[in-house]
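Have a look at the structure below before the remarks.
Of the protein chains in this complex, all but one are displayed in their positions.
The first chain written gets the first letter, and so on, giving A and B; residue counts start at 1 in each chain.
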Amino acid sequence: MPASAQIAERRQSRMIPVLRGEQGPVMVGLLPVAFLGLLFLLPVLRLFLLSVEGGTLAHFDKAITSDLYLTVFIETFRIAAIVTCCSLLMAYPVAYVLSTASPRWVLIGLVFLMLPFWTSILVRTYAWMILLGRNGVLNQALLGAGVIKQPVALIFNTTGVVIGMVHVLLPYMVFPIYSAMLRVNRDLLLAAEGLGASGWSVFRRIFLPLTMPGVIAGTALVFILSLGFYITPALLGGGKVIMIAVLIEQQVRQFLEWGFAAALSCLLLVIAVLFYVLLNRLGRRETIA
Amino acid sequence: MSPTVHRTLRARNWLLPALRVFTGLVFLFLMLPLLIVFPISFSSSAYLRFPPPGYSLRWYQAYVNDPVWIDATIRSLKIAGLATAIALVLGTLLAFSIVRGRYRGREALNQISALPIIVPSIVYSIAVYGLFAKLRLIGLWPGIALAHAVLAIPYVTIVVAAGLKTFDVAQEQAAMGLGASRLTAVRRITLPQIRPSLISAAFLAFIASFDELVVAMFLGGSNMTLPKKMFDNIMMEVDPTIAAVSVLKITLVTLLLALAARFGAGVRPAV
Partner (left out) sequence: MNDATPHVVTAARGPLLSLSSIVKRYDAVLAVAGIDLSVQDGEILTILGPSGSGKTTLLKMVAGFEQSDEGYIRLGERDITDATPASRGIGMVFQNYALFPHMPVAENVAFPLEMRRMGQAQIKDRVAKALALVGLAGYENRYPRQLSGGQQQRVALARAVVFEPPLLLLDEPFGALDRKLREQMQLEVKRLQRQLGITALFVTHDQEEALVLSDRIAVMNLGRIEQIGTPFEIYAQPVNRFVADFIGESNLYRGNVSAVAQGRMTAEIEGGLMVTAQTATLYPVGSTVGILVRPEAPRTLGDGETADNVASGSVTEVVYLGDAIKYVVALDGGHDMTVRWPYRPSTETLQIGTRLRLGWSADLVHVVGWD
């Protein structure tokens, strides 16, 4: 680099104190923080204001006391819980098999997880409608094989919504558990065995507790994301399975009830963040111990 | 048993094979929906038949020849491109700040920067709609790009921060000791070495925006994005054009994943 350019660059760096000294990291963060503040925190704050428009808690009152809306909340929690359980039951063995597989199989397994994971939820939901619909592939196959006499209702009900959501959320469960399993020092398992533990005891006393942080992280993530699901219940629920997100969308687009939608949104947000904090704390305690 | 792969849990002989079979079934469950759209997209029939009665390219032609689909696709590409650029710059700056900073509140900032992932998209949509209506940004594609950038920043920050943590600051200091300015040191020494992270981050940001439905539905007005057009198409059960679009999207993701795997670093759900 010619000397003149060097000097120019030095001068430039002097002109941008942002990138020098201990102040650097603070200054560098200002722009993204301002951006997120303006376009994320501010709108969310306005949402809270909107929910108490007119200075009353009427919207919240309506959301909590009405049986209709309470049912939606309960249904949302129920589906989120089922989805979380199914994901956990499927993810733990899968993560375990992956954690013991040879590098080639790990790669194949990761492809099988990543490809669906990064495929549009719309595409996947549509595919489930093809597969599970009344005239869908599965029903046609079962009818053709004579297993069933009449098509089975697999979508436009809770079953369909759960299948679709598990498909979307499973990778979120597998990855934290898988990485927790990779972090387990294999000598610990040998040590436990050498000290007299049976296979089951090694699992229950050593392996499971050590992979618990991953289980908690995955469970938290899947449950929280489940609560706010919109596309899958909207399409696979066929108007019969109403989760909170679907309710919020209806309130705005059909009834233009912005204030009430804002109140529902705030409730959903607070619940999600509450679970996030709670499980975060639980996870942290688990990691420390 | 090879010396590198240790047996992990001493289990009954049938257990591990059983778990492997179970894992295979789960992978089948994951892959089946992706595979099923391929034959449907090449079907000659407008109705759902499986296997299709005949094969044709008519649904691909229907997609290419329909200006609504093409407009929506172009709009989504523009939005995703802009959102990726914004998120990449801001998310990287944020990652630098969080990893390198020694100021108080750094940990809090780290937590807050992950919030857009936790906040349900419907909630964010309602929230940002109010602001954008006031700013008269509704119906304008750059507005959607801004909102998508917000959603994509956490992915970028997490991936780039992970890359930065493994980078030895001493190299940057060495470069500065050899006469480089801080800016030059970052540009010549640090950025090239975290390039895989940046590539992965860009990939995540792009997909996050390109596939996003709910925010775009609220902010888009009458200008549909590709996901919105797909959503309407599925809702109305119009025809298998959606299957052709699906195949194209799966192909795109496969391509991007392959590229990211080749040039990127650890493309995984970053949370």
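Convention: a contact is a pair of C-beta atoms (placed from the backbone, for glycine too) under 8 Å apart; a residue touches a chain by one contact, two chains touch by 3 or more.
Keep in mind the model is a prediction, meaning the values are calculated, not measured.
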**Study point:** Touching the absent chain when the full complex is considered, from A:98, A:192, A:221 or A:264
**Key:** A:192
**Study point:** Hidden-chain contact residue, picked from the options A:78, A:205 or A:240
**Key:** A:205
Review point. On subunit A, what residues meet the omitted chain?
Key: 185, 187-188, 190-198, 201, 205-206, 209-210, 289
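Everything that follows uses one rule, which is that only the chains that are shown with their structure count from here on.
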Check your understanding: What is the distance, in whole Å, between the centres of subunit A and subunit B, each centre taken as the mean of its C-alpha atoms?
Key -> 14
Study note, to complete from the structure: Residue positions on subunit A within touch of subunit B in the complex are 6, 9-10, 12-13, 16, 19-20, 22, 24-26, 28-29, 31-33, 35-36, 39-40, 42-44, 46-47, 50, 90, 93-94, 96-100, 102, 109-131, 133, 135-137, 140-141, 167, 170-172, 175, 186, 189-190, 193, 199, 202-203, 207, 221, 224, 227-231, 235, 245, 248-249, 252, 258, 261-262, 265, 268-269, 272-273, 276
Revision key, fill the gap. Note: in the complex, subunit B contacts subunit A through residues 5-6, 8-12, 16, 19-20, 22-23, 26-27, 29-34, 36-37, 40, 48, 50, 86, 90-91, 93-94, 96-98, 100-103, 109, 112-113, 115-116, 118-124, 126-128, 130-131, 146-147, 149-150, 153, 157, 179, 181-184, 186, 207, 210-211, 213-214, 227, 230-231, 234-235, 242-243, 245-246, 249-250, 253-254, 256-257, 267-269, 271
